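Excluded from the complex is one protein chain; the other protein chains are retained at their positions.
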């Protein structure tokens, strides 16, 4: 149940590192997300505001309590390209944005592990907040990623494992 | 030009640490903000979303280029109380919010140093984004804090040091 | 035969395989071959899933050959 890496598609980086150059850091990570490093990387002298969003594994989901683990899989290459499209679309909408990171975890996660991190830096906080919100909303709508949940039972209900509820159709990134 | 600690008012913590109990971490810090620790502290099992905002020192400000340092001073005790009022007001508006941190730096800061960090965790990201935005906006409007800027000169203009521009009247925290 | 990638719930209706080979010169044919092999649950999933060819959204009429990668993408629950 690991991500499938079709011929010519990069597999998820095990330990994502900041890009050697450029203002955009997009990655899939099979290792725990380097959230501290992402937040630090985002900050540059002209930036007065950095917004970091972390989506992390909750101990519950709609209709399920006692969630203990999640497994994420991605259609790796296309997922990375969609994440890059999201970053580009955010820059078109908020041109003042400086550094921008979108990093999504794949593989097996425990409760409180970070599943996705978005960081946006900009001179002013309006842009950073709005662009970060746009990025996470659009990543969730457009990136081919699936999540399988595992939960424990109790006296009233058995434990189990199944795909996430509330699934929705993949959308395209609006230009 | 350090913060004035009137009798009975706590001075800023040199190295702020997470509260021993409770879901709210409010502090003034004379040391660099422990941003990584703040983001980690905010996360709990029921939280699916953490939004961290960092306001940091830019290399420019309205009408000033080459800013190299800032010095913040607070009316310590009342500033802390106002920050606590902001946290309480955020919880009234977004009751699902879990952990919430508001930590502001005082003293001398260099470019890219964090001046203020806000972290908000909640089960869903709507609340975390909105409450974080509310907290930073309301902190800036209501907390008695002043900033002095130091900038270098160039061929056309001399360097200097003065209070921040764009000053505004202190407001009360709306209930 | 095009390589077919099955993601998320799509694997459940194909015996757990994450990739398979199905015959067909168009996306429609490929899906029909999958339905013949894996049964009505597979056919039903196809109605709700998107099909991408070589990493880009495609439709039923898209022509596919041996060098192509067809991916079956059910609704996502990521993030």
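Read from first to last, the chains carry the letters A, B and C; within each, the first residue is number 1.
Keep this in mind: a residue touches a chain if its C-beta (ideal position, glycine included) is under 8 Å from a C-beta of that chain, and two chains touch if they have at least 3 such contacts.
Since we're looking at a predicted model, the values are computed, not measured.
Within the full complex, the chain left out of the display contacts the shown chains B. Within the whole complex, the absent chain has one touching residue among B:97, B:111 or B:136, and that is B:136.
In the complete complex, the residue from B:75, B:129 or B:151 that touches the missing chain is B:75. Among B:16, B:34, B:55 or B:98, only B:55 touches the chain that is left out of the view. Mapped onto chain B, the interface with the missing chain covers residues 1, 4, 6-7, 9, 55, 72-75, 77-78, 81, 104, 115-116, 136, 139-140, 143-148, 163-170, 172.
Criterion: only the chains that are shown with their structure count from here on.
With centres computed from Cα atoms alone, the innermost chain of the structure is A.
With centres defined as mean CA coordinates, chain C is found 25 Å away from chain A.
Chain geometry summary: the mean Cα position of chain B and that of chain C are 51 Å apart.
Chain contacts: chain A has residues 55, 136 touching two or more partner chains.
Shared interface positions of chain C, i.e. residues touching 2 or more other chains, are not present.
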